[in-house]
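Reading through the structure tokens given below for one structure.
A single protein chain has been omitted; all remaining protein chains appear in their positions.
For chain A:
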Amino acid sequence: MTASGNCPTGTTEERELPFSFTPQLFHLHKDHEDGDIHRHMYLQDLYVSGADDEPALSVSEFACHISGCSAVFSALEEYEHHYNSLHRHVCCSCRRSLPSARLLDIHIQEWHDSLFTVLAQRQDMYQCLVEGCGQKFRTSKHRKDHLIRIHKYPPDFRFDKTKKDRGTREAKRPQQKDTAMEVADDVCESEGVCEVMCDVLSEQRELGETMETLVEEEAARMTKPAATMEHTDLSAAFDGNGCTSSETFKTQYSYRVPTTVCFGHSSVRGFRGRRGRRK
């Protein structure tokens, strides 16, 4: 099989074509099991036609592809649900999962855009998270204060995380209820008030902390299909202000690329060596 002529970006990778399917013939061994068993039962007068002694037919399970997420589902809807909740708006740098495209954009900007950091020294760059508010602030702390005072965020929002707190962050995270987010192709009507970029977390910006641990931890909690959903930074937000089930989230091209970090064509997709920590 070649890709020549059909490949829009040229045939540079023809040699490395990863597809290898060829039709194969299979030969059955004479002692191949199950039918043979029935034959011998028949000979020994033990066979009953239609008797239900074979293992019942089962349906294939679905499984989340994201490495480290071991969630398994018996129905396609559950898979969709899980994926859209946990993996859809994911930053490709630090692999944090955000509930919406807008918040993902904001996250990427504030965390991974060095230009932002430069500009923020001189002007108000931190946007209020509440859609429609439009205000901007010089520091994330100012924004946090604004969110609490003006938009009535609960004071026990996890704003004041420091590096030292990182280890206990997981323990403090409350259980997330299933908010039954729907998947829709429409743009979000309201994004919900979700704190994503704790200013303190921005101090944890070293890439060493990958989403690896976060996803795995979530995966560990995914014992039942999509029974609970944990967002890396959002559970408090959900509890606090309740992104309710009436929210709809934009489903779109999901893994956003911070332009200053991911360069070039290939960085949009493939991540090699997810397991390691990048420093």
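Quick note on the criterion: a residue touches a chain if its C-beta (ideal position, glycine included) is under 8 Å from a C-beta of that chain, and two chains touch if they have at least 3 such contacts; residues count from 1.
We adopt the following convention: contacts and distances are computed from a predicted model.
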{"item": "Protein that the absent chain corresponds to, by UniProt name, given \"Sorting nexin\", \"Ciliary neurotrophic factor\", \"EF-hand domain-containing protein\" or \"Putative transmembrane and coiled-coil domain-containing protein 6\"", "value": "\"Putative transmembrane and coiled-coil domain-containing protein 6\""}
{"item": "Positions on chain A where the hidden chain makes contact", "value": "1, 3, 6-9, 13, 17-44, 46-47, 49-68, 72, 76, 79, 83, 87-88, 187, 251-255, 265-266, 268-271, 274"}
